[in-house]
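Worksheet: the structure to be examined is printed underneath.
The other protein chains are all here in position, but one chain of the complex has been omitted.
First chain written, first letter: the chains are A, B and C, and each begins at residue 1.
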Amino acid sequence: MTTTAARATGTAEGFKPWTRPEMAARLAKDIPEGWCVNLGIGIPLLVSNFVKGREVIFHSENGIIGMGGLQKPEELEPWLVNAGKQNVNLVTGASIVHHADSFAMIRGGHLDLCVLGAFEVAANGDFANWTTSLKDGVPAVGGAMDLAVGAKRLWIIMDHTSKDGRPKLLEQCALPLTALKAVGRVYTNLAVIDVGPQGFEVVDMAPGLSMEALQAQTGAKLKRKAP
Amino acid sequence: MTTTAARATGTAEGFKPWTRPEMAARLAKDIPEGWCVNLGIGIPLLVSNFVKGREVIFHSENGIIGMGGLQKPEELEPWLVNAGKQNVNLVTGASIVHHADSFAMIRGGHLDLCVLGAFEVAANGDFANWTTSLKDGVPAVGGAMDLAVGAKRLWIIMDHTSKDGRPKLLEQCALPLTALKAVGRVYTNLAVIDVGPQGFEVVDMAPGLSMEALQAQTGAKLKRKAP
Amino acid sequence: MIDKRVKSIAEAMQGIKDGSTVMFGGFGAVGSPVHLIEGLLEHGAKELTLVGNNAGTGRVEPLARLLASGNVRKIICSFPRSSGSVVFDEMHKAGKLELELVPQGTLAERIRAAGAGIPAFYTPTAYGTALGEGKEVREFNGRMYLLEHAIRADVALVEAWQADRWGNLTYKLSGRNFNPIMATAAELTIVQAQHIVELGAVGPEQIHTPGVYVKRVVHVPYGDPAPALATTA
Partner (left out) sequence: MIDKRVKSIAEAMQGIKDGSTVMFGGFGAVGSPVHLIEGLLEHGAKELTLVGNNAGTGRVEPLARLLASGNVRKIICSFPRSSGSVVFDEMHKAGKLELELVPQGTLAERIRAAGAGIPAFYTPTAYGTALGEGKEVREFNGRMYLLEHAIRADVALVEAWQADRWGNLTYKLSGRNFNPIMATAAELTIVQAQHIVELGAVGPEQIHTPGVYVKRVVHVPYGDPAPALATTA
């Protein structure tokens, strides 16, 4: 087998893609104390496990400012749920608002950061994460479009390629868009990539991965971020 | 002196114009229990003295729902003021909201009634109450325009004529308008007059006053309200 | 004396007509006025347009049964699909239930606008996406926005924690969600309250919804919502 193919699947000696907790930890490292952050459902939620020691305020679009972790069985408070409708705790200092006020906070630019998953991210910051098809199945959108346009920064956390190995970072999205020119940064299992004025700029790579191997798994031109 | 002139000044034997408390009491009679009512500054505020025995909820546009009367000296709570910035009480069941929510309640049609004073009311329901001139002096508008377009009903309480005897009920307003086609009913010291599709309709008159005498002091055609 | 309390859910439903637009609060199970939704099903009004965040789970809960009844023509919703939204999926696929899909924040703001007497407003959400197609676009300060219209309802079904005879309400924790804004956006706001309290029992600064917005209150001390199963937003 070729080196490139080996690297693409992450099995070459000397290189391992980041695991999901590693991806979340890498992202969490970039969140300073004091930010108000909304974490999407799925991998983004893992980020909250890696900010210990810093006060970061987690927002949940159903009206929680100051969300804590998932409830343990003995803590059950069924009147508290997050956006994924899991039972969660509040932290000390938390507050509750209604849905219009919660989305006013989002749309008005009061969240420092939103972290979402995505199917595709384009080099101009467009991204697609809400539906794979407008024709099949029943679509649902939730708060993704509001979060994408409202938060001060939108970071995407996702695998670098789809399950069948196709690139998810592209020149242009093929799937229905969630928002235009919204993404600031992408954290994948292979790299951390900024969306700059001229397209994708590699900030960081999983240890042992080469720029060439990363480019081979990416559907748009990469350049190194100027230090 | 002529009968008409005598009636016009309310000095003819057998006729006395309503006093301000009588005007307020007459208006209060038409407020059913359970209404939410905003009373403007001045004569309108007197209305609250005449709804005893009925639960009527008074709204103040600075965010009080359930305003009580003026504070007595021994009750002083300086953190409670009405729209006229007088210290007032709350009634049991009162609530406080912020200014945007208070005017959302007004603009959204949630007040059953607003009672305002006016300089002029036109037969089509236009009225003027916020400034006598856009050129002289410093204008101020407050909440009058919002209340006028927002409340389910707008009733005006005012003297029938100006201090110098000119009619205040007119075919058309001359002063800068507060709102168009907004007034439903006018309570004056001489009569209660509806603004109907064809203009002013007299509902009630001060005892002893004739339709002719009332018409003589009115700047637009009056007709009797069909019973 | 103002007393908005009614004795039964059937009484609370009186006068709801065929063709009505009916909002219902709740984010998943929390703050969902399930007994009122069940009452609406029993009341039997047809050709309804529903407005809410979700479109039901399973086949047993009242919202799923209301959809299954065929009494609903259309639903305006942000997150109809979930792992358990089987009835919605079936009805929608069969062409028996129209869907207007609205981003969650736009849905909330359109409801709030209706209650606030704002007929329409501009929002950046959904510009350039499939959900913005056909909508009026306008630029402000170099950014593109969509014109969105208020959603007003004939009836709002609201779940509250406390209510008094004036209809003053509080909500418990995440039970707040869409309930306060829906209470403002309907001709007829009906509340199912866990607790009926004396007038004045809740302080003036702690009331979440002034009673002015509420027409009827029915006491339904049903207890906690089911512990939430993780689904999606």
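By our rule, a residue touches a chain if its C-beta (ideal position, glycine included) is under 8 Å from a C-beta of that chain, and two chains touch if they have at least 3 such contacts.
Quantities reported herein were computed from a predicted structural model and do not represent experimental measurements.
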Candidate in contact with the missing chain, chosen from B:N62, B:T161, B:N189 or B:Q217: B:N62
Residue among A:I65, A:V81, A:V202 or A:L222 touching the omitted chain: A:I65
For subunit B, the residues touching the chain missing from this view: 40-41, 61-64, 76-81, 83-87, 96-100, 102-104, 106-107, 134, 137-146, 149-150, 176-180
Positions on subunit C where the hidden chain makes contact: 109, 113, 116-124, 140-141, 143, 145, 149, 170-173, 176, 204-206, 208
Residues of subunit A in contact with the chain not shown: 33-34, 36, 55, 57, 59, 65-66, 90, 92-97, 103-111, 150
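In this text, only the chains that are shown with their structure count from here on.
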Chain whose mean Cα position lies farthest from subunit C: B
Length of the line joining the C-alpha centres of subunit A and subunit B, rounded to whole Å: 58
Whole-Å separation of chain centres (CA-atom averages), subunit B against subunit C: 37
Residue list for subunit C, restricted to those that touch at least two other chains: 112
